[in-house]
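Only one protein chain is missing from this complex, and each of the others stays in its spot.
Entry: chain A
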């Protein structure tokens, strides 16, 4: 029982960890009582999973290295999936405060305003107006993307093509 205090201290440390593991504060669960346990929690996403009676399953958290498929294989399948989806270029979109991420197909849009409108509809917000000098004005929300160097860039500066 003295371990409870220790794990409380660790909470702060664990909160910064991105790993997925069994909750540290859980007592050992005896078999027979629960037929299905909660999915391991990812402290970043905090997806609630009661486990016992799930009707609509929430989007599942990504567990590192699970299912056990080699990255070589995962990468090969990923590129093929994108191609088989009719040459679509799908990107993940997340919004601060939204419970889960969305995916949109960039090839469906011809220019930035179309994309912005679609995002506005999807997330129910307004992005304001784009100005070359000052970026987006008129809203608290700003669309950004991560480029291949890992930098966060404002959407709209680079020509659409």
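The rule is short, and it goes like this: contacts are C-beta pairs under 8 Å (C-beta built on N, C-alpha and C of every residue); 3 or more make two chains touch, one makes a residue touch a chain; residues count from 1.
One rule holds in what follows: contacts and distances are computed from a predicted model.
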Undepicted complex member, UniProt protein name, chosen from "Septin", "Guanine nucleotide binding protein (G protein), beta 5a", "F-box domain" or "Large ribosomal subunit protein uL3m": "F-box domain"
Residue among A:77, A:91 or A:106 touching the omitted chain: A:77
Residues of chain A in contact with the chain not shown: 3, 6, 9-10, 13, 19-22, 24, 26, 28-32, 35-37, 39-40, 51, 59-74, 76-77, 80-81, 83-84
